[in-house]
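Note that one protein chain is taken out, while the other chains of the complex remain in position.
Note that the chains take the letters A, B and C in the order they are written out, and that residue 1 is the start of every chain.
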Amino acid sequence: MLKQCEGSHAVAEAVALCRPEVICAYPISPQTHIVEGLGEMVKSGEIKNCEFINVESEFAAMSVAIGSSAAGARTYTATASQGLLFMAEAVYNASGLGLPIVMTVANRAIGAPINIWNDHTDSMSQRDCGWIQIFAETNQEALDLHIQAFKLAEELSLPVMVCMDGFILTHAYERVDMPTQAQVDAFLPPYVPRQSLDPDDPVSIGAMVGPEAFSEVRYLAHAKQLQALELIPRIAAEYKQIFGHEAGGLIRPYRMEGADTVVIALGSVLGTIKDTVDEMCDDGLKVGVLGITSFRPFPLAAIREAVKGAQRIVVLEKSLAVGIGGIVATNVRMATDGLPIKVRTVIAGLGGRAITKASLHRVIRQVMHDQIEPVHFLDLDIGIVNRVLERERQTRRTGPIAENILRDLGGVAPKLG
Amino acid sequence: MDQQVKFYQTGTFTVGNRLLAPEQRAVQADMARTNSLNSGHRACQGCGEALGARYAIDAAMRACDNQLIAVNATGCLEVFSTPYPETSWQIPWIHSLFGNTAAVATGIAAAMRVKGRKNVRVIAQGGDGGTTDIGFGCLSGMFERNDDVLYICYDNEAYMNTGVQRSSATPPAARTATTMPLGPEPGNVFGQGKNVPRIAMAHGIPYVATATVADLRDLEHKVTKAMSIRGARYIHIFVPCPLGWGAASHDTIKLARLAHETGMFPVYEAEHGEVTGVSKIRRRVPVEDYLKLQRRYAHLFGKKPAVETIARIQAMADLNIRKYGLLEEGAN
Amino acid sequence: MTKPFAITLDVGSSLANKTGSWRTHRPVYLDRLPPCNNQCPAGEDIQGWLFHAESGDYQTAWRHLTRDNPFPAIMGRACYHTCEGACNRGKIDLPVGINSVERFLGDEALKKGWAFEAPAKETGKQVLVVGAGPSGMSAAYHLRRLGHQVTVAEAGPMVGGMMRFGIPKYRLPREVMDAEMKRITDIGVKVKLNTKVDDIMASMKEGGFDAAFLAVGAHIAKRAFIPSGDASHVMDAVAVLRSMEGEDKPMLGRRVIVYGGGNTAIDVARTAKRLGAEPIIVYRRTRDKMPAHDFEVEEAIEEGVMMKWLSTIKHTDGGKTLIEKMELDANGQPQPTGEIEELEADSLILALGQEVDLSLLDKVPGLEIAGGVVRVGANMMTGHPGIFAGGDMVPAERNVTVAIGHGKKAARNIDAWLRGEEHKAAPKHELASFEMLNTWYYTDAPKTVRPTLDIIRRQSTFDEVQGGLDESNALFEARRCLSCGNCFECDNCYGVCPDNSVIKLGPGKRFQFNYDYCKGCGICVAECPCGAIKMVPEEI
Partner (left out) sequence: MFQVRIHGRGGQGVVTGAEMLSIAAFLEGRYAQAFPSFGSERTGAPVVAYCRLDDKEIRLREPIMLPDALIIQDPTLLHQVDVLSGLKRPEGYILINTNKTFAELGLDDFVKNMHSGRLISLPATEISLKHVGRAVPNVPLLGGFAAASDLISLASVVAAIKDKFSGKVAEGNIAAATEAYNIVKAKEASHA
């Protein structure tokens, strides 16, 4: 059924359709509206046979999820930013124990300085935690991916992180096609755990493992992710069959045929990029777009196949591996290893900095003319940076950087664009 | 019958008592006890925690007809009970992290509720570090929500698994790897530490109790009582650690007994935040008798004894005795 | 359920890990010798029979007791119960009232009419026992149960020997003694009364006896020369006590002096008191030097018997007796002071000890007799093969319990000798001293005080002075036993083992260690209430 609603609301409804049994909630922007919605549905009885638990921290949220999932209950939670970092230890534990928890990450920057706006630093910080990480481009896809996530998680006995851009998607009102309960039930069977805590069949879970077997355990985690590379497209295909539209999969090529320049990105920014690329193609430029839906596992082969004809790649990423540059770009380079393709990293949209068509036009053209450095920062106000560096050269006690910058900017009024 | 036997019988305080009716005997006296924590574990000789865990879990198993799931914090108990590729547990058991035990238990209890298996009960267990320090947040949250979990803390007064470092349960003057007997105030300083049983009581949860491995019947009584109640429950069990305390492996129970009989560790139970019963001291002893058996207090004795420090420790014990009324009427 | 590799493990699998290899010392169960048993001259297994009494199984307790001593009712009255002095419980509160429980069992047996089993099979051997006192009858009992034919020759008209003549009724009612004696004759011991053996060799020959046990009591009073006039009225204590058994009571008069400081002196003085006289005991040393048992002296004084310490009798005649005061010299010996005092007295009773009539041995070769007693070997046999002796006849303390012990020991040796073997007593276990116990586990429970008759009744009648325990407080008393050195199945070791390496074998079967997992921490030893486990080094 078509409806116009907030992204968070769409996700909450989708999760509800998946018949979750335990939901742990802890407030943090911009994820809050999702669990608020679920809490309401549990209380109203709209979601039946479900425990909604208000925990005392994200660490507890993931820990409660570990307990309920280990005891065989379909479990969901959501977080963002600092919250994800605060639960990090439990995040690794959940995947280590092979618990099929589904978690929404409403992507948001990491402080300090504290910043509530969108970028991908939070989920990127957990890229090696053993969870499957899939990124949504639109609210429709966010909704679809959650339904797929439960199936994926439970088939593999692995937790899945559905990443959607904070505010940009979570708080955006747009049209979504909400599936029916019957459709979801047809797609998602009841959860049958691979292992669970049960007095009728007792086991010890989470024993210490020494050097003699640890490598094997870790390799198995890797092998599971490789299995996911085959399972994800299968599930996407099955999904299309039942729900009638495309969603999920590993990658999303757009106008790639004959493109000599390919822009690679994750999440909602793909929309703006596609609009930009359309205009460039209208100007006769050979530019294509490759969206990555599955970041973990990282679809090396699929990407290699998709870009093999290109001459250059621009990886636009909303996170920074401080001290080296791109995270996604580094991964993409692995995919293009040995191919005559130039890969450029463009760091953009940090802490909610708007990514505009204008800026994209400029930077993509610069790349096409080899006019930018391998790691480029989109719309960076180099003047401010230099002022800070200069200040630091001159005096020892310069005070806090962030505040100085705001002073240089003159006030904290909302900046458009 | 019980009373009469308690008054008469040789060995009233022993584990078993051949003159009691079978149903009145201790779980540990039962030939068919579950041995929830089975032989072959890697605990040190004379480990008080291994003992306390089997006491508590066996009693809980009997109380819930073996429909039990246990969660374990990181620590000695977890490490020595599940050395790959073996486990000593005879019950469904999970170890997740050091600091999240109470929360994991909450999750399991929730899962059992939605699955309509109300008969399955959940126990969370950890050492003093995992409980009073790193796991404290989750513990408090579990209490505050009154989740249907029995949390058991095995208190050996330091981080033993990592090599005897101070925890918020380490007593004053005690030597640990991070509170060396050096400087003007050797060992752990006075005026620190956290009384978690009292904090648990402050949450107003249905049941809180302390116990030691020296009085099995009392311990089993409390576990059984806790298991008969729904909601958040907390039992704090005093378990001496021969290794960490520098004591003889055969003195484990003796030390626990002395901790109670000196007043160093008050044994009581509380319901909804109010103390409802205390275990009286049978043979009061001065704290020296307790301290002298442990090398972690060796610096208090030696050539010139730290009379003042010992007096301060005695004062703490005396305060407990006054505060909890640990002496029988007329006892000295 | 296909379990994830390594992360999930099968329950209880750690049994594969045999932690017993860590051990440097291993615990072992043992039985130690309880101090009471160690102390008992009659060799009773006191802890053993108390164990059964604790559970209220009095008959089993009685049977266990009478394996060693057929006279619990007599013991419960006449024994000086030195076992209680040795009892470890005395270091906590008060010793267990062993003697009173023993008496309760004895009386219970008489009340219920419990009898001894006759021997399973007859050996056809003949044994002669001389003297139907405690020692002789004890030997007779044991020999009979071992299947031998036993004949007891008693010079007097009644069984009981010195018990009858030496112990007043108010301490040992005769019906009690007779009943326990009868139980022995009931299993086929022949007793010939008024049969004095003058020549043991002859008696054995004519009776065709294979062995003999001589247990003649010390009936002959020692005389001391005391200058006395014609009007003096001097008697000896044994005669006085013996005459109490007959119809005509002795004529003592009002004021009676008893000369001596032993138990017999006390007995005769208290007897005199009951006959209406005013006895005064004259003794040459101080009270603490008195051989008599303190509690008897106490009771005597309570009853109004007067005492005169540090005094000797110089002369007696017609109601007047001269006393010389003594004083202790440097080495505590009494020395005359020459200071004389006069006492009014209608009669003087000498209680200066007794001797045994050894004339029946005159014709026996190879005997060694010294100081009025016969020397015997460790096996109670005299210098003459086949002739054994015990009780007052041999060098030892003279009391009922010792005599009964001799009887048992002699019987065992005679039995062996008859089979041409040598009796080997089982090696003594190490003593279970107080330090070996963990007494925290026992509840506090002071000794029940036996009801004592009020003083007046004691002075005027011959009713028994010491009352008995009823069922409930006998049980209470029995349960005060700490079971020193002997497992009472309290399950402590089974419970306190951190490694579950103690196997409980079930009621009555005790426990066993599972050395596969025992790490040798020693908690079981430290927490065993009764000291029935010890650590021994592992051989490497």
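Just so it is clear, contacts are C-beta pairs under 8 Å (C-beta built on N, C-alpha and C of every residue); 3 or more make two chains touch, one makes a residue touch a chain.
Since this is a predicted model, take the numbers as computed values, not measurements.
Trainee: Among the chains in view, which touch the chain not shown?
Mentor: Listed by label, the shown chains it touches are A.
Trainee: Of the listed residues A:Gln31, A:Ser81, A:Ser268 or A:Thr293, which contacts the missing chain in the full complex?
Mentor: Touching the chain that is not displayed is residue A:Ser268.
Trainee: Please identify which residue in A:Arg175, A:Arg234, A:Lys308 or A:Arg407 touches the non-displayed chain.
Mentor: In the full complex, the listed residue that touches the missing chain is A:Arg175.
Trainee: Just name the one of A:Tyr26, A:Tyr76, A:Trp131 or A:Phe167 that touches the chain not displayed here.
Mentor: A:Phe167
Trainee: Could you please point out the chain A residues that touch the chain left off the display?
Mentor: 2-4, 6, 29-30, 116-118, 138, 166-168, 171-175, 268-272, 274-275, 352, 354-357, 413-414, 416-417
The definition used in the following text is that only the chains that are shown with their structure count from here on.
Trainee: Is the number of contacting C-beta pairs greater for A-C or for A-B?
Mentor: Pair with the higher count of C-beta contacts: A-B.
Trainee: Just the number, please: Cα centre separation of chain B and chain C in whole Å.
Mentor: Between these chains, centre-to-centre, one finds 50 Å.
Trainee: Take the average of all CA coordinates in chain A, do the same for chain C, and state the distance between these two points in whole angstrom.
Mentor: 93
Trainee: In angstrom, rounded to a whole number, how far apart do the mean CA points of chain A and chain B lie?
Mentor: The separation of the two C-alpha centroids amounts to 45 Å.
Trainee: Would you please write down the residue numbers of chain A that are in contact with two or more other chains?
Mentor: In chain A, the residues touching two or more other chains are 97, 201-207, 209, 213.
Trainee: Would you pick out the residues of chain B that each touch at least 2 other chains?
Mentor: 82-85, 87, 89-91, 93
Trainee: Could you list, by residue number, the parts of chain A that touch chain B in their complex?
Mentor: 21-22, 24, 49-51, 53-57, 59-60, 62-73, 75, 89-90, 93, 97, 197-199, 201-210, 212-213
Trainee: Within their complex, state which residues of chain C touch chain B.
Mentor: Those residues of chain C that touch chain B are 6, 9-19, 22, 54-55, 440-443, 445, 475-476, 479-483, 488-492, 494-496, 498-501, 504, 506-507, 514, 516-517, 519-523, 525-527, 529.
Trainee: Where on chain C is chain A touching in the complex?
Mentor: It is residues 1-11 of chain C that touch chain A.
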